[in-house]
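With one protein chain held back, the other chains of the complex are shown just where they sit.
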Amino acid sequence: MKDFLDTADLSPNLVTELLDSAERFLPLTTVPEATRTRWQGKHLVTLFSEASTRTRTSFELAAKRLGLKVVNIVVGMSSLAKGETLRDTILTLDAMQPDVVVVRHAVAGVPHFMARFSRAHVINAGDGEHEHPTQALLDAFTLRRHFGRLAGLQIAILGDIRHSRVARSNVRLLAMMGAHVRLGGPRTLRAPGIEQFAAGWPGTVCVADTLRAAIADADAVMVLRIQQERLDGAFFPSLGEYFTHFGLTRERLAWAKPEAIVLHPGPINREVEIASDVADGVQSVIQTQVTHGVAVRMALLEWLLSQ
Amino acid sequence: MKDFLDTADLSPNLVTELLDSAERFLPLTTVPEATRTRWQGKHLVTLFSEASTRTRTSFELAAKRLGLKVVNIVVGMSSLAKGETLRDTILTLDAMQPDVVVVRHAVAGVPHFMARFSRAHVINAGDGEHEHPTQALLDAFTLRRHFGRLAGLQIAILGDIRHSRVARSNVRLLAMMGAHVRLGGPRTLRAPGIEQFAAGWPGTVCVADTLRAAIADADAVMVLRIQQERLDGAFFPSLGEYFTHFGLTRERLAWAKPEAIVLHPGPINREVEIASDVADGVQSVIQTQVTHGVAVRMALLEWLLSQ
Partner (left out) sequence: MKDFLDTADLSPNLVTELLDSAERFLPLTTVPEATRTRWQGKHLVTLFSEASTRTRTSFELAAKRLGLKVVNIVVGMSSLAKGETLRDTILTLDAMQPDVVVVRHAVAGVPHFMARFSRAHVINAGDGEHEHPTQALLDAFTLRRHFGRLAGLQIAILGDIRHSRVARSNVRLLAMMGAHVRLGGPRTLRAPGIEQFAAGWPGTVCVADTLRAAIADADAVMVLRIQQERLDGAFFPSLGEYFTHFGLTRERLAWAKPEAIVLHPGPINREVEIASDVADGVQSVIQTQVTHGVAVRMALLEWLLSQ
């Protein structure tokens, strides 16, 4: 596999291999000299069309910890602004022969399009409302590290499922690894057909009728970010309304197993989709997810470069 | 020569030396460890006032492939915004003692001004409508690699000669190396006096009366980018009009030698100065130019640092 674009391309064996490999990079500060020098001649380009410092920084630190050289390109500032087509931007970048390109784009499918034209390894760092596969990988890593396994876990995913690339990638990856996902949130923000993502995999996906049914006895509750730009009245009335009906509060978290953990891809909207005391509480692993994101991306980079 | 500012400063011997040296860097992915470690203690700053990801990325990758550390400065974001004079910006940057500064600026002469005040090696990465000497170097490299020589080649350069730094740099360099240049395009976009650039060199430059006269029997056709901001009616009526009268189509390319190649400095405007099927056709070496740009810039950096 030349590229890392989509959870649909993964297999349980590959996911296990990547998660096992990521263990070697914790704690982050202990990468051996030999690993770092091994990749010193390799070059990674980040190509981000959306301002997303969080994910870009995670990839940049992962790459630099392995010794790769990194060049950052913000697409808004590039020749695209001069009217160049996306295909030409991609061909031009490819002609400079970087080894890896990490792409985030507001339009779904751009990383796949890039992968087709590029000799570099292309990593999808989030494409529109489609997929964010490294986020799913780091979430799986966080769950597996905490519970020692993924198979049989009950995972609630709450929020705007319809527009969430994080939800799409997680549903597929978790079902593949034998976990059971229940989706909760406003009816207007459901994603018809998402149950199909589990077809053929040991895990299951279901849409819960109520928030309580989604959370009940869950091992983990994953809260999605509410994109405030969606709050135009089309999907739900207001931020306050959302929190009242769907925000993860301590009371609602108590429906889950007592030892349940809380995940969020960040950045969080406090008192919108999650209460501050839950985000900062002992059950929250939100900061741990960020650390794991670097380790998982290091494992992915090593794996792609070793192909 | 401390700096690389202007094709007028070059000699045929130096051009040959740089082009020979660039051969060692192809394919780009094979820079030997020894080369990379040799330059590890050196620092390059890119100082770009215009958004030009393409050229900046090419220099950044070239420098990093040689092991140099790179710091990027976008002038619009810098102290210039606080009212600092250009001279003070330059003196400040120089006081931090980088080894190389790569400058792009909308005002002609800024790199020369910088070179005067700076102990660093200064490279002109494009100054206003004046010069873009590394572009001319990579074009010459592409032509020489393809034809095995530069002397005696017939090169058509088409488009907005008047405002093009690429045209200026290419005319001088090609004439110096013994190639013959014919300039074609709208009468309103000719550059009076450009023939003087060939004075004293074995090559020649002429302004063709018609597009056909420029292209006829050419070994290579170099198409310049139309700056869409010029399309205000002052120079020619519209994009569509331009393509109709001056765009490089397959029909017009057929006027050249059958084995002629097509160059473009990028980014291209499809169906403005060049037809898509020509840009993507078998005669096009546009992507190859980009690859060569990195190699040529590596050769230039090594040469400056070895002074």
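For clarity, chains are labelled A and B in written order, and residue numbers in each chain start from 1.
Rule of thumb we're sticking to: a contact is a pair of C-beta atoms (placed from the backbone, for glycine too) under 8 Å apart; a residue touches a chain by one contact, two chains touch by 3 or more.
It should be emphasised that the depicted structure is a prediction, and the values quoted were computed from it without experimental measurement.
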item	value
Sole contact to the chain not displayed, among A:152, A:240 or A:267	A:267
Candidate in contact with the missing chain, chosen from A:85, A:249 or A:288	A:288
Among B:14, B:31, B:73 or B:108, residue touching the chain not depicted	B:73
Residue among A:27, A:148, A:200 or A:258 that touches the chain left out of view	A:27
Touch residues of chain A, complete complex, unshown partner	27-29, 31, 33, 36, 51-54, 57-58, 60-61, 64-65, 228, 266-270, 287-291, 293-294
Chain B residues that touch the omitted chain in the full complex	40-41, 43, 45, 69, 71, 73-74, 77-79, 81-85, 88-89, 91-99
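Keep in mind that, in the parts below, only the chains that are shown with their structure count from here on.
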item	value
Between chain B and chain A, distance of the C-alpha-averaged centres to the nearest whole Å	41
